[in-house]
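Scroll down for the structure; my scribbles are underneath it.
In this view, the complex is presented without one of its protein chains, the others remaining in place.
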Amino acid sequence: MDAGIQIDNLSKSYDDVHALKNINLDIKAGELFGIIGPDGAGKTTLFRLLATLLLPDSGKLRLCETDVVDQYKVIRNLLGYMPGKFSLYQDLSVIENLEFFARVFNTRIADNMDMIHDIWVQIEPFKDRLAGKLSGGMKQKLALCCALIHQPKVLLLDEPTTGVDAVSRNEFWQMLKGLKSKGITIVVATPYMDEANMCERVALIQEGEILQVNSPAEIVDQFGKDLYAIKSDDNYQSLLDLREFDHTESVFLFGQSLHYTDVRNDFLIDEIEDYLKNKGRLQLEIEKIKPGIEDCFMALSVKSDQHE
Amino acid sequence: MNRFFGFLKKEFYHIFRDKRSMLILFGMPIVQIMLFGYVINTDLKDVKMAVLDHSKDEYTAEIINKITSSGYFQLTENLQHLDQADAVFRKGEVKLILVFEPDFGKNLIKNSNGNVQILTDASDPNTANLEVNYLQGILQNYNVEINEGRPVPSSVQVKSRMYFNSNLESVFMFIPGIMATILMLVSAMMTSISIAREKELGTMEILLVSPLNPLQIILGKVTPYLALSFINALVIIGMGYFVFGVPILGSFVLLMAESILFIFLALSIGIFISTVAKSQQVAMMLSMFVLMLPTIILSGFIFPIRNMPVPLQVISHIIPPKYFIIILKNIMLKGVGFEYVWKETLVLFGMTIGFIVLSLKKFKVRLQ
Partner (left out) sequence: MNKDVKVIRVKNLYKKFGDFTANDNLSFEVSKGEIFGFLGANGAGKTTAIKILCGLSYPSSGEISVAGFDVYKERELLKRNIGYMSQKFSLYEDLTVYENIRFYGGIYGMTKQEIDTKTNGLLDQLDLQHSRNKRISSLPLGWKQKLAFSVAIFHNPEIVFLDEPTGGVDPVTRRQFWDLIYEASRAGITIFVTTHYMDEAEYCDRVSIMVDGRVEALDTPTKLKEQFNALDMDQVFLSLARKAKNVE
């Protein structure tokens, strides 16, 4: 069976909100695929549709060569799903949670140990602790074990790293890479642009529309403009001044520097430097840099806004 | 089956690990019975009593003396005619009238049979019942005294009559009432809250996405409460019987069967509520206002239905606990069999089927 996902012209509205507008997506079997977009972009709606929890207004959804709407019972056996909200029983211990989910899928922990082993060894020392008393990272690991206990073909993870600290997030992505090697199709939603680089391919999504689907490297390649990082003694003042500059296409604050693109394709960096020096900036450093996913996302979302 | 037992185990963990649930389950029935039981069983002291003595002989004088010197009763009035009784009671001071037949002493000695009648104001039925019991006790003692060393025993025959509430409704009414309330609370409120909790925490999403079907989820949720409610029913009846002497005149098996039927009904109402409520808070509010208040106020538990305004009497017909209370009262206190309660049983049965069908229809296999 091919564990891929095909989405054709999918739309979904709640009352007067268009949560998803005509989505098309083809996720290959065994892929680690990211759905990247801010809160309210429609990620959760998409996941609930895939998880058979919602019905689409229009369009087709196929998962493992099976129709998600008509054959939802079949799909439910093939699917591992981790909702955005932490969804384990806080008053049950780690092992009790896992046992419960194993039984729900009519299987036993021992039979599936090879699937969860790498993750399980990390939480096994706490197996008698109540799930509610675990740290955020541990909870995520347990939730992942529970979602995997029935050896699903497709794993849907809705914002698994939200509210988890950087160390645990990093570990979590490492675990997903380990799972990928077992041949499971993994779809992860995340609002954090920097996590895109952990995926093989990503879909950038905003306001119910897909901005782009590609590998992170190619998304960056398609940025199409020269990007400059500008630092000075007062970045915020530089930002305000550059917004007034005639040739500015976009200028955004990125942490300790500004990211700048020019409307012209051919120009001298000195021109910008002079402009800012005249405005009284000191310690100016301007260098050409490679764009990140966040730069691309912002460029794309500005473009789609203008389009409308 | 394996799935189902896994689900059951989890539910019991939830219940036994939640102190609040445990308190509602096992603390509340006991506290309620104690409260109602002891509020009702107050001791008698200086109950105002009138005497209508048609005989006026040394025996009646002696009996009256014995009664008044007991400390429980206080003689306030001597009546001349039985016609006065109603007026005296209505004035409200006198709670009890003792009536001696003409030639009471003569009858007692010669015919070994003296008749007295006790009239009580039974608008407060519990006290009335207690007064009669106390008086009978005193008269019994008197019998023993006068019979010492006599070959043919004489006895004072007592007949009692309750004014204003001749059937003595609600003396032991608190037991059926508490049964209905507690079973409703435990079964309906606790199930609806426990299902709503899964929705609130997001675990319902995972259960729905799993191969469990709605029926399995519902049964898994309901079974623990069915068992616990049944234990509760036993505790309530047991406490009523052993601590407060509430009789079970009818068939115990029938009583339990009816209780299980009522538990089923309450559970199906609970599931129905949970299909509507999205959060524990809403489930709690709905259970309180839709179930608890009507159960306490409109079921006849505390306020007699026939004293209610007509619109409320009409509403009381759709209150399930009303029928359960009637059934309990008939079986426990009147000792009648199924042939007297089949109508009410049928109503409960119909309601149960109705709610189960409704809930299964409303319980969604998706979130929407």
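Letters are used for the chains, namely A and B, taken in the order the chains are written, and counting of residues starts over at 1 for each.
Throughout what follows, a contact is a pair of C-beta atoms (placed from the backbone, for glycine too) under 8 Å apart; a residue touches a chain by one contact, two chains touch by 3 or more.
Small disclaimer: the values here were computed from a predicted structure and weren't measured.
Asks: In the intact complex, which of the presented chains make contact with the chain not displayed?
Replies: Per the touch rule above, the missing chain touches A.
Asks: Can you say which of A:167, A:217, A:268 or A:282 touches the chain missing from this structure?
Replies: A:167
Asks: Which residue from A:175, A:193, A:210 or A:272 sits in contact with the chain not drawn here?
Replies: For the chain that is not drawn, the touching residue is A:193.
Asks: For subunit A, which residues reach the chain that was dropped from this view?
Replies: Within subunit A, the residues touching the omitted chain are 37-41, 126, 134-138, 162-168, 170, 191-194, 206, 236, 239, 252-256, 294, 297-298, 301-302.
Assume only the chains that are shown with their structure count from here on.
Asks: In angstrom, rounded to a whole number, how far apart do the mean CA points of subunit A and subunit B lie?
Replies: Going by mean C-alpha positions, subunit A sits 61 Å from subunit B.
Asks: How about subunit B: which of its residues touch subunit A in the complex?
Replies: These residues of subunit B touch subunit A: 2-3, 5-7, 9-10, 13-14, 17-18, 201-203, 205-212, 365-368.
Asks: Could you pull out which subunit A residues touch subunit B in their complex?
Replies: These residues of subunit A touch subunit B: 48, 51-55, 72-73, 76-77, 79, 81, 83-92, 96, 99-106, 146-147.
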